[in-house]
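Left out: one protein chain. Kept in place: all the others.
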């Protein structure tokens, strides 16, 4: 936040596409939390349990939910469907991430027939291979490697030390964090007389718009055809995605998940941390898989599974809650057997 | 595939070291699957269940198994012990992976006493330390780092952003994918009055011929002596191999496996995805460990184990199949106890 960069509340409302009430002329230079609220900043109230802070916050304006209209705030307000989201947009206005300057650094190496769009930043020690295209407003940080015949769409950000291998296609507004590898060879061998012979990995990787991929992720190219991450999906750090995997839209893959070859993960799925998925199965849309689970067979839409191997989450909860009691169960069975033997003898 | 690059069937048979039957003069420019077969290409038949496609495939020639000789294909055939493997070699002829041009890029930095063999490619922004040798026909992709006193054999491929630390020895026909680190310090400390003091990691890493290592793998140098990966072993992405580990020949280590310090994995072993192996144990040759298992003690040759901690795979299967029933078992025990108490009272 820079105290010299101010916006009138009226203008802020317009940029954020929300309505306001109160003095639209007040000047805002930043944001703050409702408790520690600071003069000249705007805060937000998303949860009724923080309402008590509303009266005394020192923030100069508050973003509140449309149906909170009843609440009388004694200061200017912005009305939003989703105050937290509107607040995030305020944060981005006053604290934008500042990427490197536009232009091609003199130490970058571009092979022939590379096409660079407008307002692109190509950092120091970057390598870009033959026939690759980087579209407008994208940022390639220093020491990234981009192979031949790749395409990177508009407003995408490739962080330092990322490796993007040949023929990868990346959409618009995609972010790829440091150390991630896109398009390494899939793990495919055929055993010929006890020796593993490599199966050529000739396919590629397609990453659609609005995907974000964390750091140190490994995402293999397909054997033939493609490995595909669909629009809006977000992948956390240290995830393994094998050859020919397809992941649908708006799915969340949490850190250290591994997905084996040719499996298909639906849309709006959540795979929690350290989940493993075997190859050649399909996990249906809107499914949620608990952390450290191992999914060994296909699952329909809306599945809730946990465990290794994974099964219905509620049933797993019952089993895992009983698990600490199995030594006691064992003793009680022994006990019963003795009693029955005794009863049997006495009869 | 490039339609202008053609080979006569007769010549293809000779290159592939197989026999042929039919018109050896026909020209082949590529390959295709048996169902979608394309004129001018060669396809293969490895599995009898696809035999029905043989008659109508549009491919101009077919690779078939030697003992399929009986089958009358109305087109030229190549006879192979292993049609799929022969087909893979056809793919490599018509669709070879094209690595960067030979030569040393002007932005590469080679320290003194670096020895470079014939037909080597050293990419942009590569660093190679003192006394390191790169042998004939090897390819070092851009932004790879190779330290001092290393040796890389013939026909090896080091992909972008790989880090190979000092004194690493790499054999012939080795492939190392992007982001992988070979020769980082092992995790060794001695606790002195509550403070962890580093134990110097002075050993190195030896990677034998025909090994392939995936992307973002961590392979630590030995404390003393060596960490060794033997001939023909294949390691998938995001695998952890600690100091002083030894892995035998032709073993497969699937993604996200972790092997702790000084453990020895035999030859022809398969460790499935996300397996953990504790330190200082030995897993015998031809063993198979199920995904997500935790191996806590040494295992003889030919072991089949699963679970965390791992035990006999068949027994584990029985236990894991019973696991969902333990809440019910608990109830049935209670029930039995009540009945027995009642019987006991009544007697």
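Some notes on this structure:
Note that the chains take the letters A and B in the order they are written out, and that residue 1 is the start of every chain.
By our rule, a contact is a pair of C-beta atoms (placed from the backbone, for glycine too) under 8 Å apart; a residue touches a chain by one contact, two chains touch by 3 or more.
Here the structure is a predicted model, which is why all the values come from computation and not from measurement.
Of the candidate positions A:130, A:149 or A:250, contact with the hidden chain is made by A:250.
Interface residues of subunit B with the unshown chain, by the touch rule above, are 107, 109, 125, 127, 143, 145, 147, 161-163, 165, 179-181, 184-185, 187, 189-190, 192, 194-200, 202, 216-218, 220, 238, 240, 242, 256, 258, 260, 274, 276, 278, 292, 294, 307-309, 311, 315-316, 318-319, 321-323, 325-326, 329, 332-333, 336, 339-340, 343, 346-347. Mapped onto subunit A, the footprint of the missing chain covers residues 82, 84-85, 88, 91-92, 95, 97, 105, 107, 123-125, 141-143, 159-161, 175, 177-179, 210, 212, 214-216, 232, 234, 236-238, 250, 252, 254-256, 268, 273-274, 291-292, 308, 320, 323-324, 326-327, 329-330, 333, 336-337, 340, 343-344, 347.
As a working rule, only the chains that are shown with their structure count from here on.
One finds 28 Å separating the Cα centroids of subunit A and subunit B.
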